[in-house]
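Rather than the whole complex, this shows some of its chains in their spots.
Each chain gets a letter, A and B, in the order it is written, and its residues are counted from 1.
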Amino acid sequence: MGQVSLTIRQTRDALLVVAAGMIASEGILSEADRAIGDGDHGVGMARGFTAVEKKLAENEFSSLSELFITVGTALMMSIGGASGAIFGTLFREGARNLPANEFTSTALSIFLNDGLIAVQKRGKANPGDKTMLDALFPAAKSAAALIEYPLDVGLPQVVAAAEVGMEATKNMVASMGRAKTLGERSLGYPDPGAISMLLILRFLNEAAQAK
Amino acid sequence: MPNSKKFFNDLSSIVDETLDGLARASNGKLRLLDSHRAVIVSAMPDHKVGLLIGGGSGHEPLFAGYVGKNLADAAVAGNIFAAPTPDIIVEATQAIDKGAGVLYLYGNYAGDNMNFDIAAEMASEMNILIKTVRIWDDVASAALDHITDRRGIAGDLFVVKVAGGAAALLGSLDEVYRVASKARDNTRSIGVAAAAGTFPETGKPTFELPDDEMEIGMGLHGEPGVSRSKMMTADAVANDMVSRILSDLPFQAGDEVCVLVNDLGSTSSAELLIIYRRVDQILHQRGLKIHDTLIGSYCTSQEMAGFSISLLKLDDELRKYYDLPVDSLALVKG
């Protein structure tokens, strides 16, 4: 049986599940980046979420916003590269308008939506450019449509939307980031950052369902 | 070559130990900041415009090898092939800001652009003046009408050399920015790879290439190039690469240029000299005047086999800054 919403502490624990999952995904993410980028995406995400684990263990959090900013800052100041800036921005800026205590479907939607706007502002990419936005954008749209549902009901559908988005990147020609000069040669391969975006949501869902 | 054939200690301390070694080798001329990810000149005059360079690691001696007299005042280092994080950039910015502001000079990659931009916003909040010049010298990485999509490769060195001279002699950030931008606009490069280097953390080669093939235009992280073919002779490769560079600016008879033939990792000095021989022949045929020649390992991609050719077109102003004596780990000129 899952959860209608998560407390700050439960959200922190769920983010620890996300961190562990991302660290364990290092190999597949680097492999995906090796196909169309420079092969370091998994190494970077693993480094970033190791920093997240440390910060989450060290600190107590009095608000969801503080929690998410901590995650985002840890990612931004440890990963480097495109994904450090992008995923750091997602969490830091997605945190600004979160409700204080309860991580609900509404909170999820705020997080993804504000994060999406900030990531687009930072990276100047659009959906269709074969980036993590292609998973984030449909996830954010889906979350916005599901704010009436309990978290454990809405979240699986948000994950499904991200997955469709990630799959769609296989048919896109990259026009941002390291993959952009690949042109047509990037066809057939998914975007590594889109896989990461999907996995973050998937691990979050797994944690929410397990409560 | 498998990863295990490299001489490292802990894989996670490669960057820190590299910079520590560099600071030690400087005999007191450079020092490390607290993060261990930034190297700065030990003595920096008041009111000087600061020149900050940097990017992902793995291209040694770029960037930290170009911190020194009449060159950069600081270099920041990201993890291998990953742009530095904003906190390190800010740390170095604060260390070299003497009130006249800091010029950020780095290769044009999505990760670098975003991280340096975030740092610039943070520095601005601290009332430090920041200007940014992104280097996009790699003619193979996008069409000329999309020049701001191009990558920065070994031509970085020319821009750093001119910008370093300008930062040493000019008092205003705007002026240094103007000269550095002009040097960037006058620089063109192209690379060729014959075999991949390995990414140390995974032990995997950065790309795959059949045993008898090469790729012109390959990027510093294994980004794809413009022409994959069977291995060609040194002269034939040089012909192809130089013609792509010359037509791009374009360089013309009477132009005065500096030439860099840069090893990407495991290409021998003999090969570089044989390549340079042909470059020199072509440039003379075309009526260009060669002001200075650099040949060696200036900007690498681990043990990649291959090289790049860069040209900087001079005018009187650029020549003045280019000709200043410099002293750093990887570039010395009397």
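Here is the rule we go by: contacts are C-beta pairs under 8 Å (C-beta built on N, C-alpha and C of every residue); 3 or more make two chains touch, one makes a residue touch a chain.
All values reported here derive from a predicted model rather than from experimental measurement.
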{"item": "Formula for the entire assembly, written in the chain labels shown", "value": "A x2, B x2"}
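In the analysis below, only the chains that are shown with their structure count from here on.
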{"item": "Centroid spacing, where centroids are CA-atom means, of subunit A and subunit B in whole angstrom", "value": "33"}
{"item": "In the complex with subunit A, residue positions of subunit B that touch it", "value": "56, 78-87, 109-111, 114-115, 117-118, 141-142, 149, 151, 199, 201-202, 204, 206, 219, 221-224"}
{"item": "Contacting residues of subunit A [partner subunit B, same complex]", "value": "30, 34, 37-40, 42-44, 47, 76-86, 89, 122-123, 176-178, 180-183, 185"}
